[in-house]
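Note that this complex is displayed minus one protein chain, with the remaining chains in position.
A and B are the chain letters, set down in written order, and residue numbers restart from 1 in every chain.
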Amino acid sequence: MQLLKETWLLVRKDLLLEWRQKYALAGVILYVFSVVYLVYTALSADNALKDIEKKTWNILFWVTILFAAVNAVVKSFNQESRERYIYYYTILDARAVILAKLAYNTLIMLVLSSISSLIFFLMIGNPVQSPVIFVLSLVLGAIGFSFVLTMLSAIASKAGGNATLMAILSFPLLLPTIMLLQKLTRFAFLPDVPYSSYDNFLVSMLALDAALAALSYILFPYLWRD
Amino acid sequence: MYNFLKQWWWKVLATVLIIYTLIMGFLIPLGTGIVDIEPSKTNAGDTVQVKIEGYNSHFLKGNGNQSLGIKAFLKNDENLLCAASVEAKSDRTLWATFEIPADLKIESKTDFYSIVVTDPYDGTFFLANAFGISRVDTSLSSRNVSCVKELTIEKGAATTFPYREILYETIRNLFFHVPMWFAMIAMLIFSFGSSIAYLNSGNSRYDIYAHQAVIVGVFFGILGLLSGMVWAKNTWGAYWTNDPRLNGAAVGELVYIAYLVLRNSLTNDITRSKVSAVYNIFGFVIYIVFIFVVPRINDSLHPGQGGNPAFSNYDLDSTLRLVFYPACMGFILLAFWLSAILIRMEIISKESAFIDSKP
Partner (left out) sequence: MKKVFRTFPLFGLILMHQVLFAQNPSEAPAATLWTTGKIHTVIIIAALIFSGILFFLIVLERKLAKLEKQLPTKM
């Protein structure tokens, strides 16, 4: 109970911080917008926007989210001063810290991916025909991205929070998530898909997310301790 | 563990197994197959003499000494035609005469038949869909033909590796290329276990194990990729294909090279050990998910995965197993050997640095 209370307090603290420095999230959204705009201008110049393939849409979408996610999550463990972290260390349970960060980053990722999909729908087109599957993959994707990246930002922050290191560490580890997600999203472009055709992707994605959560929960205390 | 790394017996075993692999892998001959036939097509109603060119065949051995002799067949799903006469010119060339009935049932314009040869010495071998029979007179009524002689699948007398089209002798690469992958995975598992042990005990020796095992694992991964590229160029026609196994190996390299980079960018000894142990465990689990889940979803050119049955009957070939399992074991032990040397050197260097730092 104490753990959940601490977690909730930390999530609230993070949300408050985010609210006070709005430019951080706004910057990431602006980043997504610029990427989409770049794609838009490049494609509309060749008049290729009309017949952009669903596959291309899919890949562009997830790659954009990937980069946005790395930008949004990288600062998780070094946005506050070192002294404050030492203070947190003395009063908080490490598990509460990681749970709070996971929850908070998932929330941010959900906001970010819904805004990105809106921008994509507006500017590049809306190929989605089964919204349920699309929303499912967005949610699972947000969870997967935030779980992997939270843990890696904790690791990278130990090495000075270097962004290159973060990229090197995270891209290979995000590959399974991205591959599963784009397979799952493919079904969102078809009308009336029976559950049995995509259930193994859904289950694998769920299992991966669960494994990531368990690993973060077990491993984070070792990182926090020193 | 440290005592095990110092022991001799498994290093001797590794040497013996690798020498065994080299000798058996190169000396056991490839099984018999058909390289080429000429002519490769005819019309229904003709009598045709087909020259069959064998690979590692012993036509004279069978024809001369055995009472049964050699049988040749043309076979597809419906029809079985047998050769009226068979004559061996040399160990490598065989002449088979077929009388094709004029009213043979032909489904499309040209039906393709596999040519099958049964030799008492070499067993049964074939060239799939190589011989075309065309229809000339469409007015004739058609019938299915089945030969009077029975086609039975026989095993050859000699111990051989299976003859596969496209692969041919490169099937021996199974004993050199595939064990690289096994050795890499063995090293990664060793490293994963050591990292867990490190986090549990805080003993810095386990951190050294984890680090050195990753170095050896990455090394074997690179060897596996390079040898795989050479083999792929010769069988699939390209150095790199978008194949889950290849992606798995490449991503493994990326994950563990990132591990080495991470280690280098941390300066404090204890922080480095802890952080890299955490990354190692985290990365290993995701990597295992990647190599075991994703290939099941995609198709693969590699045998035993996706929609590729090419190997399935041959993967279980007992002669291949006879060399393949010892080869894997040998290279895994070799990987442990290399890592053991690195680990012992690293431990000495840590301790000597300690001695040096004393005034």
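Going forward, a residue touches a chain if its C-beta (ideal position, glycine included) is under 8 Å from a C-beta of that chain, and two chains touch if they have at least 3 such contacts.
Everything numeric here is computed off the predicted structure, so don't read it as measured data.
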item	value
Neighbouring shown chains of the undisplayed chain, as defined at the top	B
Residue of B:T15, B:N43 or B:N173 touching the missing chain in the full complex	B:N173
Absent-chain contact - pick from B:M1, B:V35 or B:A102	B:V35
Candidates B:N43, B:S227 or B:T241 - the one touching the absent chain	B:S227
Interface with the unshown chain - residue positions in chain B	22, 26, 30, 35, 53, 55, 92, 167-170, 172-173, 176-177, 180, 219, 222-223, 226-227, 230-231, 234, 334, 338, 341-342, 345, 348-349, 352-353, 355-356
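As a working rule, only the chains that are shown with their structure count from here on.
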item	value
Distance from chain B to chain A - Cα centre to Cα centre, in angstrom	40
In the complex, chain A residues that touch chain B	148, 151-152, 155, 158-160, 162, 165, 168-169, 171-173, 175-176, 179-180, 183, 200-201, 204, 207-208, 211-212, 215-216, 219, 222-223, 225-226
Partner chain A, residues of chain B touching it in the complex	199, 247, 251, 254-255, 258, 261-262, 265-266, 270-271, 274-275, 277-279, 281-283, 285-287, 289-290, 293-294, 297
